[in-house]
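One structure coming up, written as structure tokens, with questions to follow.
All protein chains of the complex are present and in place, except for one that has been dropped.
Labels A, B and C are assigned to the chains in the order they are written; within every chain, residues are numbered from 1.
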Amino acid sequence: MTANSGISDQALAIAAKVEAFVRKTVIPYEKDPRRDHHGAPTDELVMEMREHARAAGVLTPHILSDGSHLNQRETAVVLISSGLSPLGPLACNTMAPDEGNMYLLGKEGSPELKDRFLKPMVEGRVRSAFFMTEPADEGGAGSDPSMMQTTCRPDGNHWVINGRKTFITGAQGARVGIVMAKAEEGACMFLVDLPDPAIRIDHVPNTIDSSMPGGHATLTIDNLRVPADQMLGQAGEGFRYAQVRLSPARLSHCMRWLGACIRANEIATDYANRRHAFGKPLVDHEGVGFMLAENLIDLKQAELMIDWCAGVLDTGSLGTAESSMAKVAVSEALMRIADRCVQVMGGTGVTDTTIVEQVFREVRAFRIYDGPTEVHKWSLAKKIKRDWKAARD
Amino acid sequence: MTANSGISDQALAIAAKVEAFVRKTVIPYEKDPRRDHHGAPTDELVMEMREHARAAGVLTPHILSDGSHLNQRETAVVLISSGLSPLGPLACNTMAPDEGNMYLLGKEGSPELKDRFLKPMVEGRVRSAFFMTEPADEGGAGSDPSMMQTTCRPDGNHWVINGRKTFITGAQGARVGIVMAKAEEGACMFLVDLPDPAIRIDHVPNTIDSSMPGGHATLTIDNLRVPADQMLGQAGEGFRYAQVRLSPARLSHCMRWLGACIRANEIATDYANRRHAFGKPLVDHEGVGFMLAENLIDLKQAELMIDWCAGVLDTGSLGTAESSMAKVAVSEALMRIADRCVQVMGGTGVTDTTIVEQVFREVRAFRIYDGPTEVHKWSLAKKIKRDWKAARD
Amino acid sequence: MTANSGISDQALAIAAKVEAFVRKTVIPYEKDPRRDHHGAPTDELVMEMREHARAAGVLTPHILSDGSHLNQRETAVVLISSGLSPLGPLACNTMAPDEGNMYLLGKEGSPELKDRFLKPMVEGRVRSAFFMTEPADEGGAGSDPSMMQTTCRPDGNHWVINGRKTFITGAQGARVGIVMAKAEEGACMFLVDLPDPAIRIDHVPNTIDSSMPGGHATLTIDNLRVPADQMLGQAGEGFRYAQVRLSPARLSHCMRWLGACIRANEIATDYANRRHAFGKPLVDHEGVGFMLAENLIDLKQAELMIDWCAGVLDTGSLGTAESSMAKVAVSEALMRIADRCVQVMGGTGVTDTTIVEQVFREVRAFRIYDGPTEVHKWSLAKKIKRDWKAARD
Partner (left out) sequence: MTANSGISDQALAIAAKVEAFVRKTVIPYEKDPRRDHHGAPTDELVMEMREHARAAGVLTPHILSDGSHLNQRETAVVLISSGLSPLGPLACNTMAPDEGNMYLLGKEGSPELKDRFLKPMVEGRVRSAFFMTEPADEGGAGSDPSMMQTTCRPDGNHWVINGRKTFITGAQGARVGIVMAKAEEGACMFLVDLPDPAIRIDHVPNTIDSSMPGGHATLTIDNLRVPADQMLGQAGEGFRYAQVRLSPARLSHCMRWLGACIRANEIATDYANRRHAFGKPLVDHEGVGFMLAENLIDLKQAELMIDWCAGVLDTGSLGTAESSMAKVAVSEALMRIADRCVQVMGGTGVTDTTIVEQVFREVRAFRIYDGPTEVHKWSLAKKIKRDWKAARD
């Protein structure tokens, strides 16, 4: 699938195993009716698939048994494979937001926090959520984290947190939470056990996507008391930790949805070769064949952007600009690909007969999740200006 | 909304009344939870809204009390208004496929057929379906009607119909059906009472759209016996009748969904003016303001294409090429508009907090329903070639 | 070509006469080698074509012999016809900037100014230029007229003008100039005889377009003395006069270049029907036929936007927003059309074998001339905000 030069044989073997597992074991579950009100698989269904993944040796496959993490280029080949079904990341425990949460805890967690919170996540026994974004209409941090309004204040051996959060993916049903709040020292992050009565889910809207258990909740944090030793790292360092998580988590979205679009394109290609219209197979109509050719090109470009950005992250760079570039390029390419797959399949493309219709909806949301395209272009334009000034001076 | 030159005051007054009704009475129903499994309003909900429409004098507003039909340019202003809510056409009885079915019966039905089938439809008491498209994977007519495989054969004073149909919008729950089938003489059309045990609904897939009660059924017609006097017009003329219905019905889709996108744009515009990010209202960010400016232009172009094509139909032309041009231009413009509305609203845009998310899904389907964009371009290319040859000779 | 409802028979007859003249008499001149260094026709060539236009009764066809001006919708059908060749507007005296200058003088000029300056222009004996835009890199008014730096001050019975202007189309070779400058009272406009030694052409760059005699000059106005009675209207009213000229002149660009793209599309269509590749006529390849179908749609939309905006201007409105919408929509549509024509014709499309290559270049420039697309979107976004506030209050 990729040129893969410089990717370890071990990682390629893991990716191959994950792909085989998804194709053979996960795809049949796509017709399983167990879905929550939001259209996402129930936790029961998730845990059943994870049993199979565990047995197949592909649960949390990007984190090795010694606790070490594949590098980002290696992670890419594995997560792309897991994404070949929208259920694949759930089955393999490579899904958002858990993948990013595990990454962050692995990098910044103390041994105690890792043992207590990371271990069950890596074992695929619990789901987690990341409490950062806030309702923009209440003055909080939408795509603009500097506007964060959730507060935390020390109270004896605890911290007390108050605020409102929105679009908290997977909060419903999560057992582990990472909560971001502002103290006098600056932003802080806390590990918390869930559910907690001080965290009240106000609303889980129906959304255009339906792959993420628990949906995207809006909730109120009302005097949540967290023991001081559950703070991640140091007070005031919360934004730095968010940065650590930011680019890899953003890029892992690109990986998984690329996998989904590879599969959607397989389905559309198969359809175009089997079905006839106006006297010949659809694929022989240039109007259709050209769309598939464009998919081929867009898929390759998405793969290359992910590999490039992953390579930058593997040098130790935060990769903020690079992951913005990759996120915009990949999400927009995937939208074009998914849209063409729907169109190639005509009426069938807008039904749930195949996953193509779902992939289209998921990818539409992805152009907004983790920063809308426009916010990334805005920050890239700032960088262009900074670079120009630096070169001038 | 339009220049409206040459549109009668009567029609403008009807449109204004419809708009007021939709804004005041229908929009509150958008939050009503009564939905069928496919996400469409239940018939109970539809009939409740129609009571209000009847009382407000806006039920089937494009067909006057003397049975006469507004011309197409007039119909446009009325149907655009009814489309301001996805529920509006259902409430006002201007929805597909009923609007097209009423149009066809009004044009080609005998007095007896009109009295028996058209009257209850105009009164908004029953829903209807149009049985034309067939499963392409079984060799039937997808977007290519010449491949029709459903047959009808005379049997005494009846016709007996056999075949398979797919994407039959509203078949589930319809009381009136117009069924197309092939006889020795050529294509025929029949009016039938529904439900009928000889028409077996095999499957109603979930689809990306959710505005049409009954969804889009796949079904089997198994020895359906229809009295000979329920044939519409003459045997062998079925394709001609399909042509009569074709362009106006296609254009009425454009009208209704333009209304929906006008509304989506109002919602996005309001959002962009109220919400702030990075220190100023969203609308003051060019990245957002430009999208709204592009919507303004696309909305105007969609309106002009509809008005132009309607004017062509009003001359008595079948308008086949013109309605293909309008369908492509309008559906693609509406997709861009709906997509920008979602994007402007960020996370909120992909939730069901507003109708923007639904409009996006509906418009995605519209690019395929009534002929995918590519089929229309294909037939336009044929016409370009014919015209070139005619000019040469 | 258009629905043309409400356009007078007189105007349609003029348009038909202009079209016949351009097709028969002007098109053969497209191969005439008399071009200035910038690629534009020499004045000798222009005047020779105008002799033919005069004889054919199609010189300045949009201004009637009694001095009255066709309304804007009528003007559209005439100017579109004149644009069928890039030489047509020059031959018929419907070209920029003269057409706009004549319009402005006809609206705002005193009888004396009309007799002295307008008459020879309408007679097609002289060319004119409009001195407004200034070098942005010197702090002057690029697309932002409020930054104007050219000054005028009274000195006895004269005004003395100083400043720098850039992109002054046709200044080289013009006999009449309309110069804009700032006085204490505000902006002023002056009619001046050209050439004048106080107006020094510094530079006429080569540009991507090549249809406009004299090119687009950068020049210095150095103590230009203008008799006070050559001021147009009142001191301080210069921006109002610029507004009078603005929308109609902008729209007339759309008209002429639509004509050019109609012709380019005729050429590409003919090519696609005559040439074969991979075993069949180009037009039978969907990849080509679809491009021609898209052209058909884009041409229609451009025509409709022009007609709509012209109708708004005919109500007496300044049509600022409407002409921005039309300019963006039409210029971007024409770019797509011209680009497809080039592509359909392959290697031939990038040579000067036909006018398609030139039309592509002209239309590229048109997306910038008279305000780049982005400036229009910017002002439309401002209007959207204003309208939202007005509706709220």
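A few remarks follow.
What we mean here is this: contacts are C-beta pairs under 8 Å (C-beta built on N, C-alpha and C of every residue); 3 or more make two chains touch, one makes a residue touch a chain.
These numbers come from a predicted model, not from an experiment.
Only one residue in the set C:D222, C:E374 or C:D387 touches the chain that does not appear here, and it is C:E374. Here the missing chain is touched by one residue of B:F290, B:Y369 or B:W388, and it is B:F290. Only one of A:A16, A:L64, A:A228 or A:A293 touches the chain withheld from this view, namely A:A293. Among C:K114, C:K327, C:R361 or C:K383, only C:R361 touches the chain left out of the display. Touching residues on chain B toward the chain that is not drawn are 285-287, 290.
Not every partner is drawn; the one left out touches chain A at residues 3, 5-6, 269-270, 273, 281, 283-284, 286, 288-290, 292-294, 296-297, 300-301, 304-305, 308, 311-312, 325, 328-329, 374, 376-378, 380-382, 384-385, 388-389, 392. Against the chain not shown here, chain C presents residues 133, 136-137, 142-144, 166-167, 205-209, 216, 274-278, 285, 287-288, 339, 342-343, 346-347, 349-353, 357, 360-361, 364-365, 367-369, 372-374, 377-378.
One rule holds for everything that comes next: only the chains that are shown with their structure count from here on.
Using mean Cα coordinates as chain centres, the one most removed from chain C is A. Chain A and chain B have centres, each the mean of its CA atoms, that are 37 Å apart.
Computed centre separation for the pair chain B/chain C is 41 angstrom, with centres defined by C-alpha atoms.
Residue positions of chain A with contacts to 2 or more other chains are 285, 287.
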